[in-house]
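All protein chains of the complex are present and in place, except for one that has been dropped.
Our next item is subunit A:
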Amino acid sequence: MLSFEPYGNPTYFALLGVALLPLMIGLLYGKRSRLYETLISIFFLILTFGGPKWTQGIALIIYILYEVALTWGYAVYRKQKNSGPVFYLMVILAILPLTIVKVTPAVENGQASLIGFLGISYLTFRAVQTMMETRDGTLKDYNIMTFLQFMLFFPTISSGPIDRYRRFEQDYRTVPSREKYLGMIQKGVRYIFVGFLYKFLLAYYFGTILMPKLQIMAMHSRGGFMDLSWPVLGYMYAYSADLFFDFAGYSLFAVGTSYLMGIETPMNFKQPWRSPNIKDFWNRWHITLSFWFRDFIYMRLVFWFMKHRMFKSPRTTANVTYIINMLVMGFWHGVTWYYITYGLFHGVALVVNDAWLRYKKKHRESVPHNRFTQLFAIFLTANLVCFSFLIFSGFLNTLWFTK
């Protein structure tokens, strides 16, 4: 039985090309065949979750049925009533499987949970978001079939980008004009090829060639202050480069493939390394995730705190929420000290950043602002981010706590 990592090798792309061809011809002539789309979706899902990984496939099917029952049940309920506790209960139930998957390795000596599968986080984000918009009343016509297509849209199933139900539905229900679709094909093909450069050349160089060497060198030069050495610094940059090119490359494949299917999945990265501050960084890095956190955790917490008058000043409210928001993101990555520290680090960085921007606004005359300070800001932000990725990589854990 054939089995593939999504976008993992040339054969996968060849199959993708063959499978998409009829669909593309259809779209060029203004036709969208739901049946054909469903069939190739199933085909690629089997390629990803079948064969030796069939246990993941079973977990995926059960998970999907469970989330459909929850979201559909809540949509039906919401038409009649709107009670807070019911909503909270439903959200808790929706994130329960993800929570189990994330906590299991921490309490079971690193063993993976049986109910886990590649991409469970991203599906949970989509389901919870559907539920929240149902509660808000912005999503009125929940449809099971559309929800299934939205959840199981194969180009983005394993690692996002995280689309929104209503945005997806709009694309999915319509056929782009020929002129527009040709533009999408052009963009899609370009994205996929930039993805090749990112993932198979640059990420390969940094991640597969450079990183292991630096890792060995760093392990050999332990013994100094906190076991730090130049190779650790090198590792930090190599890891950051690998993380970016690997993930951005993958995202480009996912977005490019979506475009070829006439779906404008949102972009995930927007030149993150030129951010002048950490807040801007999160508007450019893993955008669909940080916007999801902004819309469904940050904004809601701020609103809730203000409604219940938890803090006197709006400034405190914002700061507390930053920290909680980033801590949740840290926990979501996994229950280990380094993910949680990473979350905390970014939470604090956001608080400091806000304080600095306020200070700068107040003392506009005395704080210089020119090309040099801008470059310095970019340099500082990039290095802070790389440092946070060093924490995130877990390498410090290996460096300090292994024999």
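The rule is simple: contacts are C-beta pairs under 8 Å (C-beta built on N, C-alpha and C of every residue); 3 or more make two chains touch, one makes a residue touch a chain; residues count from 1.
The definition used in the following text is that contacts and distances are computed from a predicted model.
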Protein name, per the UniProt record, of whichever chain is missing from view ("Protein DltD", "SusD family protein", "Sugar ABC transporter permease" or "Anti-sigma factor antagonist"): "Protein DltD"
Contact with the hidden chain (one of A:I42, A:L89, A:I144 or A:I209): A:I209
Contacting the left-out chain in the complete assembly, out of A:K31, A:R178 or A:R274: A:R178
Full-complex contact with the absent chain, from A:T138, A:Q186, A:T316 or A:N397: A:Q186
Options A:L28, A:L45, A:V175 or A:V194, residue touching the unrepresented chain: A:L28
Residues of subunit A in contact with the chain not shown: 28, 178, 182, 185-186, 189, 193, 209, 403
